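This part shows subunit A:
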Amino acid sequence: MPEAARQLDNPLVPALATVQAVRPETAAGDVRTFQVTLDEGPVFPYLPGQCAMLSVLGVGESMISITSSPTRPDFLEFSVKNAGRVTGALHELGEGARIGVRGPYGNHFPLELLRGKNLVFVGGGIGLAPLRSLISYCLDHRADYGQVDIVYGARSPVDLCFKEDLFERWPAVENTFVHVTVDRGDGSWQGPVGFVPAYVEQVAPSSRDAVAITCGPPIMIKFVLAALEKLGFTDEQVVTTLELKMQCGVGICGRCNIGPKYVCLDGPVFTLAELKKLPQEF
Partner candidate 1 sequence: MNALAVEERKAVRLADIRPVLERLAAGGKLVAPVAEAGGFAFRRVGQAEKVRLDFYNTAESPKDLFFPQSEVLFSYDAAGIAVPEPAGEQVLLGIRPCDLAALPLLDRVFGEGPFRDPGYLARRERTVLVAVACDRPRASCFCTSFGLSPGHVAGADMVLYPDEGGYLVRAQTEAGEALMAEWPGEAVAPGEAEAVAARYRSMETPLGRRIRLEGVAEALDGMFDHPMWEQIAARCLSCGICTYTCPTCHCFQLTDEAKGEAGKRVRCWDSCMFPEFTRMAGGHNPRPDKKARVRQRFMHKLNYFVRRWEEYLCVGCGRCVESCPVGLDIAYVIEAVQGVTARA
Partner candidate 2 sequence: MSVAEREPKIVGFLCNWCSYAGADLAGTSRTSYPTSVRVIRVPCSGRVNPQFVLRAFQLGADGVLVAGCHPGDCHYSTGNYFTRRRFLLVKRFLDYLGIDQRRFRLRWISASEGPKFAETIREMTEELRQLGPRDAAAVEAHAE
């Protein structure tokens, strides 16, 4: 056992893990959800918002947010968009594949801040992945929160992620409302068409006793923040997560810092108030 113990000693050495299931997440095929268990021992404890480093041995590592909820501790889930070398290699993997996992990394959503509040989730594209962990967590502790509004959009109907959650599981929960839009519709799309920021204004969730949590592409976040401001959300009432290139996950390698803050340690979750204090270099 000393060998194995030493392995975990080095924070940069991953634990071996096995892909238990792979789910294509979008009809477009560029996002897949991997359900993963560790080969030795149970899943590490984590909280919504945290990330883990996934390894494809021989290819490399990529920091991926955990999309499962700690309330369901049997496995970890990661939704991965095929965007580069490592994520591309992950997409090559099927059930039973061996990968490496290390983590959890980073802070988590401010659960204390959210407790008792109305929650407004605003997600775009694959940005729903980290939110999904929190949404599941909150809905599993439904009594602790007020009204939940989930505003989500994707480029087109084929790019929508987590459709089962969006259209079946979440709407079925009491006092929970899901609003889905697409930038561009297609023949089969019956729902609203338009960009997420505009749609948020249209849905117009109340800022009273509410916290908005948003994640998505940078350009979307920029306009969502403006929309939320219009709706009366203060900087303290808005929470977002950031994504930067990371290699170590432990605040050393020097890539993900924004000023003195390391996204992998101090982030990825920031309130808008915190974010505004940082240099605009992300």
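Selection rule: all candidates are chains of the complex that A comes from, given by their letters.
Heads up, the rule we're going with is that a contact is a pair of C-beta atoms (placed from the backbone, for glycine too) under 8 Å apart; a residue touches a chain by one contact, two chains touch by 3 or more; residues count from 1.
Quantities reported herein were computed from a predicted structural model and do not represent experimental measurements.
Evaluated over the candidates 1 or 2, subunit A touches in this complex the candidate numbered 1.
Contact residues on subunit A toward candidate 1 in their complex (touch as defined above): 3, 6-7, 9-14, 16, 55, 57-61, 83-87, 100, 218, 243-245, 247-248, 250-255, 257-260, 265, 279, 281-282.
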